[in-house]
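Now for subunit A:
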Amino acid sequence: MTAAAPLLSVADLEVHYRLPGHRDEVHAVDGVTFDILPREIFGLIGESGCGKSSVARAVMRLAPIAAGTVALGGIGLETLRGRGLRRHRRRVQMVFQDPHESLDPRLTVRRAVREPLELVGGDTAAGREARVRELVDRVGLDESHLDRKPHELSGGQKQRVNIARALALSPELLVCDEAVSALDVSVRAGIINLLLALQQELGISVLFISHDIGVVAHVADRIGVMYLGKLVEVAAAESLTRQPRHPYTEALLAAEPQARPSTDRVVRAPLIKGDAPSAARPPSGCRFRTRCRYAVEMCAQVEPELRPVADGGMVACHLADTLELTGRRD
Partner candidate 1 sequence: MAEVGAGRGAGATGGARGVRAARSGWFRLWLWGDLRARVATCFVLFALALAVLAPLVTSHAPSAQGVAPFDGPSWDHWLGTDDLGRDVWARLVYGARASLTAAFIAVGVALALGVPVGLVSGFRGGWLDVVLMRVADVLLSFPGIVIAIAFIAVLGPGLVNSMTAVGIVFFPSVARVMRGQVLVTKERLYVDAATSFGSPPWRILVRHVLPNSVQPVIIQATFLLGLAVIAEASLSFVGLGVQYPSPSFGVMLQRAAQFISLKPSGVYPPGLAIALTVLAFNALGDSLRDALDPMTSTRRRLRRLRRRGSARDLPNEEGPR
Partner candidate 2 sequence: MGRLLVSRLVSLVPTLILATFGVFLLVHLAPGDPAVALAGDGASREQVQRIREQEGLDRPLVIQYVDWVSHAARGDLGTSITTRSSISDAIRQTLPVTLQLVAGAMVVALVLGILAGVASARRANTTADAAISSAAAMGAAVPSFWLGLVLVSVFALQLGWFPATGYVGLGTDPGLAVRQLVLPSIALGIAGAAEVARQLRAVMIDQLSSDHVRTLRAKGLPARRVVWVHALKGSAVPLITVIGLQVSRFLGATVVVEAVFGISGIGSLVTIAARNRDYPMVEGVVVVLAVLVIATNVVVDVCYRLVDPRIR
């Protein structure tokens, strides 16, 4: 933990959805607390349905915040509305998962990237044009792309446009919600490297969300692991991968595909049994206990809290001090 004031401070965040036809609400995010420091890349991983996208949308104020606070540079975002909210929106920008759907099919690249600038105003048309060119160039596209429409671009190119557009307003925090998951594997590396380079260059913070622990481990400085609406572990990327403290993290690492010839691969039994329980009715006590191979009786009775551990990380597990979990082998 450094002494620097965090850029983003999320405390006890809750996001609820009501499914059509159901009476109960689903707590997609059920009390999540974490900070993101300036110039930091914070990764958020978990299975589908764990609530990580909902965290992203809540931070972006695209989903209603049922409880808790989201503070950006000290200013609480959860209570803002109308013009006040719009003014703060530009400080947090998002790169969405679907590169195609997030672009208006009728707008050219130039117009799409220019739109945020037009909203803010305060510049001449020439100034905006210059900025658009600068952004487009920075993400690795060239002039010929400016007048193309989304359907004339490849997936990777579209995502670059999305990144350019997201950076147009010089945000302090960039939220990447599965930004590379929809792209071909061969294209992902390019986008990831672009994001890393931009983060270095611009000094922004990034909230990087993915279900792919390999990607997140490569990209992030610190990582948060979510399961069924709660954070189960937060740690620096390196220590998380080398020495996970939560059984779920261990299982995620074990399930990672190994990029080795099959003869060299280590065969491991899957560390998770069964399917994820329904988010509408989470298990009592520790939510992961139904699939955890280390679970004991206490796990069913008392829900573990996210507590700090020795090397600066946080874990939510009753057995955190006693378990010796295996991380990545390489």
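Operating definition for what follows: a residue touches a chain if its C-beta (ideal position, glycine included) is under 8 Å from a C-beta of that chain, and two chains touch if they have at least 3 such contacts; residues count from 1.
On the choice of candidates, all candidates are chains of the complex that A comes from, given by their letters.
Just so it is clear, the model here is predicted, and its values are computed rather than measured.
Chemist: Have a look at 1 or 2 and point out the one touching subunit A within this complex.
Modeler: Result: candidate 1 touches subunit A.
Chemist: In the complex, go through subunit A and note every residue touching candidate 1.
Modeler: 60, 62, 85-87, 89-90, 92-94, 96, 98, 100-106, 115-116, 119-120, 140-142, 145, 148-157, 160, 162, 165, 168-169, 184, 187, 190, 194
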